[in-house]
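One protein chain omitted, others in place.
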Amino acid sequence: MARPNRALEIGTGLFVLLGFAALAFLTTQLPGSGIQLRQSGSAYRVAAHFDNVGDLKVGAPVSMAGVRIGNVESVRIDAREYKAVVELAIDAQYSQIPDDSDAAIQTAGLLGAKYVGVTAGGSETFLKSGSQIQFTQSALVLENLINKLFASIAGKDDKDDTDK
Amino acid sequence: MLSRWPAGALLKLGAVTLFLLRIFAQCLPALRYRREVVQQIYNAGARSLIIVMLCGLFIGMVLGLQGYDLLQRFGSESSLGVVAALGLIKELGPVVTALLFAGRAGTSLTSEIGLMRATDQLTAMEMMAVDPVRRVVAPRFIGGIIAVPLLTAIFSCIGIFGAQLVGVGLMGVESGSFWSQMQGSVQLSDVNEGLIKSICFGVACSLMAVYEGFHAEPTAAGVGLATTRTVVSSAVLTLVIDYMLTAAFL
Partner (left out) sequence: MNRSDLLVEVSDLDYAVDGRSIFQGLNLQAERGRITAIMGPSGTGKTTLLRLLMGAIHPQRGSIRFFGQDVVHLARGPLYALRRRVGMLFQNGALLTDLSVFENVAFPLREHLRLPEPLLRRLVLMKLQAVGLRGAAEMMPFSLSGGMARRVALARAIVMDPEVIIYDEPFVGLDPISMGVIVRLIQSLNQTLGITTLVVSHDVQEINAIAHQTYLLSEGAVVAAGTPDALRTAAAPVVNQFMNGLPDGPVPFHYPAPDYHRQLLQEGW
């Protein structure tokens, strides 16, 4: 008992360290509040304002014509305009995106995840770090659509009633 | 035998509970055996590490395949990360790790203590005025309940990487959406649920292992039988507790 056993202590220490590292990973990295795992090293950032981003998540892909060109870096609210400000990190290799391109929040599949789709414009000047995308299209919120649908059906019924 | 079943089960439940209280009472005094506790964390944890990591990897990879196959029918492969992470953190991680622990570390605990019983070592301690529950049982119990949650966390992490390996690497799920969906949907409460489960499983499996060993019939056959009982009762107990905890967390 008095003899120190270094192998034992090191083994145990490594195990406990690994265990707590795993625990730390689970608690900090997985929930969205966590620090981003992937730091896109060579990327430039542009901002876009949306009326509604739906449930767009940080880290969601930014794609152009179906090809991933970057990630959503942050989603926050602009306190003055009450609009959502989405920061997009676009890979440096896609440096020639026209500055009049428009960004739309789209859905992968019917119930799939939200992502940002960028459609190229015709301008000769390109987006660069810190610039802002002017034309945006908000997320289609399914509930709103359904509400509108019902409202229009109900409205039609009302009209039918008054016609009689 | 069958007619005695309810009474026998009740008897055992009572005996196990009393034994648990006896261990709890000795846990604090047992912490003075620092080296012994370290040794037991090593035995229970570090020695189970390889098998836990290997199983975690493969379960994660299977989740990647099955999850992808299922989700692409609804066109929501991008949710693979969520499905894999939640499945691992909340269910598979704690349960499978507990079962592996019962098979790998629990059995060796039982046979070790059972053999000490069979060779009079426990009685000798009692005669030397040393409580074997404090000297032998409590350090092993503490080692077990420290090791299981840590093993579970490692299992879940490796599993998620396994799912990512297959989902993103093989099936071509978009890496960004795999992670972003996962990070968006997994709540801290999910992680906590898994953690609480794994602590409970750690207590249950360690308790059954030391109980069966401590009360093993002091013969070779008795120790063998006790080892089998450890695996069976740990597995059943783990699944029963899992259902109750899952129901409680919903």
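Every chain is named by a letter (A and B) in the order it is written, and numbering of its residues begins at 1.
The working rule: a contact is a pair of C-beta atoms (placed from the backbone, for glycine too) under 8 Å apart; a residue touches a chain by one contact, two chains touch by 3 or more.
None of the values given here were measured: they were computed from a predicted structure.
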Chain not shown: contacting residue from B:124, B:170 or B:220 | B:124
Missing-chain contacts on chain B, rising order, are 115-116, 119-121, 123-131, 135
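Keep this in mind: only the chains that are shown with their structure count from here on.
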Which integer distance in Å separates the CA centroid of chain A from that of chain B?
-> 37
Footprint of chain A on chain B - complex, ascending = 35-36, 38-39, 41-42, 45-46, 49, 74-79, 85, 89, 146-147, 149-151, 153-154, 156-157, 160, 174, 176-177, 179-184, 186-188, 191, 194-195
Given the complex with chain B, which residues does chain A contribute to the contact?
-> 1, 8-9, 11-12, 14-16, 18-20, 22-23, 25-27, 29-34, 37-38, 55, 57-61, 68, 71-72, 108-113, 115
